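In this view, the complex is presented without one of its protein chains, the others remaining in place.
Take a look at chain A:
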Amino acid sequence: MAMAPPRKGENWELRQQLNSEYRDKRADAIKRVIANHTIGKDCSGLFPDVVKNMQTEDLEQKKLVYLYLMNYAKTQPELVILAVNTFVKDTADPNPLVRALAIRTMSVLRAEKILDYLASPLSKCLKDENPYVRKTAALCVAKVFDLKPELCVEYGFIETLRDLIGDGNPMVVANAVAALADIHEASLNLPPSPPSSPGGSSSPPPSARPSSSLFIIDQPTLTKLLVALNECSEWGRIAILSTLARYKAVDEKESEHICERVVPQFQHVNAAVVLGAVKVIMIHIKNVTREDLLKSLTRKMAPPLVTLISSPPEVQWVALRNINLLLQKRPDILANEMRVFFCKYNDPPYVKVEQLEIMVRLANEKNVDTLLGELKEYASEVDVDFVRKAVRAVGQVAIKIDEAAERCVSVLMDLIETRVSYVVQEAVIVIKDIFRKYPHSYEGIIPALCSNLEELDEPEAKASLIWIIGEYAEKIENADELLGTFLDTFKEESYPVQLQTLTAIVKLFLKKPDESQGIVQKVLQAATKDCDSPDVRDRAYIYWRLLSSDPAAAKSVVLSVRPPISLPQTTVAPAILEELISEVSSLASVYHKPAATFIGKGRLGAEEMHRRTLDAEEDVSREKALQTVVAGNQAENLLDFDADDEPAPTNGGSSSRGLVSDGVISSQAIASVAKSTNPLDELMDLFSTASMTAPSTQPIAPPSISAGVTGLTGSTSAASSDPFASLSGLSSPPTGNGHGIQSPPAYQPQQQQKQTSGGGASDDLLGLF
């Protein structure tokens, strides 16, 4: 600790006053010392002078001196011993407040020397007649354990604590539970043999290190806890509830019992108690099989959550995050409550965004009209982010509910007519998703879309429109003209737009070969000669090769039928959802990522660490990385990733000819993306895809590395940095095998491209290099 040079004048003056013969002067000086401390000034130099004032009849002054000691004992460990006598004397004071204060201060000092003097007064105080002293002493045990666990064992403090769970005073019970929970956690962190550095502030998953748990909840304890639950203060209830969440019920009956006893806690005024109770129920409900109980529990869970929505915005936000999570697990709990989540203009944006997500989750055929009306309303607001999310929500509804798709499209067309730039762009992106889900259903709107061509200036919107033009090139008379405009500015466009232009023109050529010979030549030239992105260049080479060697194959690859997309049920992977559900009400549920990824030390790999450092730099990227961690796919970015494709790599991997190890590819993809400093946003999104495929592929793939390596890095990263790569990649249908092309029966874009480049285009590539 760097000691700032003390301002001589003030400290000197204080020292004089602390040693003054007048009591009020000394009292005043102590206050000033504390005042200086509270604003962060270093007052450690005054230690001996303050300690002199310990012995006083004035309780208030004593408190302030003790406060000072708590904060500075660490800096002056030798001098602390001066205070011990007074401490020990105070632990036997007739005034319980003084007794409690003394015992508490002693345990906070964190000085080994003091601890030796603490043990016997502490065991006395644990059995004090006054509940205030007992409850203070209970917490002291946890602190002592943190510093010197063997002392607690030696004096049997932990057994005493366990006895205190049966204490007559609920507040003592609450503190005993809290202390035991702390000790339990600290004991998990203890290194196996020498307890050198007890961390005490993290909780590794029990599976990670089976430990000598010191707080085993047995059935008698459980009974005591359940009884105390209804008598405690709200804070005690929170402690008990979080302990109950940890308890593993022996049989179904016990789970039922716990649920029944905990349910009344839903009726508590304190939001933290409510959410804590929800957590306990969510954990123990897993063991409940009785249909009626299950139903009644699910029914009872929703209302208290809804009540939290009337709370101040920060509580509301936490509640909404949790509701969002619970809905992914149990979509039925709030089926009729969508209106509660309607956004008000003046709600804080973070609340509105959550409400929007929940509304989409609750959408069904019955309420979809109301919902669309609302969403249209939101799209006219000022907050650009929120408006975009509202437009996206319209698209999500369209994909979720088939019957409503048409109405959604007409809402989107209305929105496009507003000509507000960001609304139009977002709507175009969304419509692209709708075209993917319902191909050839809404071709009538294409002219209207194309008329907005020049208003688009964002890459994603541009790319979306280009994709649409490419898809429906045969229906659009002037498709070559439209695409030509993009070709003219090819070099200035961003990579996703370049990639999409390339693909769209190739599609156009395949559909109308006579009219577009020239344009396809031009784009292939531009992409291979003038483009500095290896992804674009490689893809151009692949197309070129395909087109020149076997147009039929090219057709079957580029123009194949894609699997329709669907709205992911969850924003996080199912396994992680399960884990998050059991962490409902905690930080993890707010971040929607498992606690192990952000709490705790030393258990994370370097890569994780690196990622977390990056996270701090930007909230946005944190959000993204968060999704990366959970490897979930983003509901908003439907094109990036298809839930349907998820199992595909496994099949593809096993049936592929094993030319190149898929596992290697995937992990390399991850590595390259993880290390990459490429600023592209999509990169992060796709990363989630890549890392998702990795674990499923690795075990199956033959561990061979072969010739394809040359083109490998380029093409994999091509696939991962561009959302549309998956589009064209997906074009490879299973029937593709029948044709004489080199492409193996691969379903996954990465593989598809890699294989093609590794096999078919390798001469070209090698020639190039």
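Just so it is clear, contacts are C-beta pairs under 8 Å (C-beta built on N, C-alpha and C of every residue); 3 or more make two chains touch, one makes a residue touch a chain; residues count from 1.
Everything that follows uses one rule, which is that contacts and distances are computed from a predicted model.
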Next item on the list: Identify the UniProt protein name of the omitted chain, choosing among "uroporphyrinogen-III C-methyltransferase", "GATB amidotransferase", "GPI-anchor transamidase" or "MHD domain-containing protein".
Entry: "MHD domain-containing protein"
Item checked: Contact residue for the chain not shown (choose from A:Q55, A:N95, A:T489 or A:S566) -> A:N95
Next item on the list: Identify the residue among A:S380, A:S451 or A:S548 that touches the chain left out of the display.
Entry: A:S380
Checklist line | Residue touching the undisplayed chain, where the options are A:A29, A:A102, A:I165 or A:A178 | finding: A:A178
Next item on the list: Taking the full complex into account, find the residue in A:A119, A:L151 or A:V315 that is in contact with the omitted chain.
Entry: A:V315
Checklist line | Of A:T86, A:S123 or A:T370, the residue in touch with the unshown chain | finding: A:T370
Item checked: Touch list for chain A against the chain that is not drawn -> 1, 22-24, 27, 31, 34-35, 38-40, 56-61, 63-64, 67, 70-71, 74, 94-97, 104, 108, 110, 130-132, 135-136, 139, 142-143, 169-171, 175, 178, 181-182, 185, 197, 199-203, 230, 232-235, 238-239, 242-243, 264, 267-272, 274-276, 279, 303-304, 306-307, 310, 312-315, 317-319, 339-340, 342, 344-350, 370, 373-374, 377, 380-382, 385, 583, 585-588, 590-591, 595, 598-602, 609, 612-613, 615-616, 619, 622
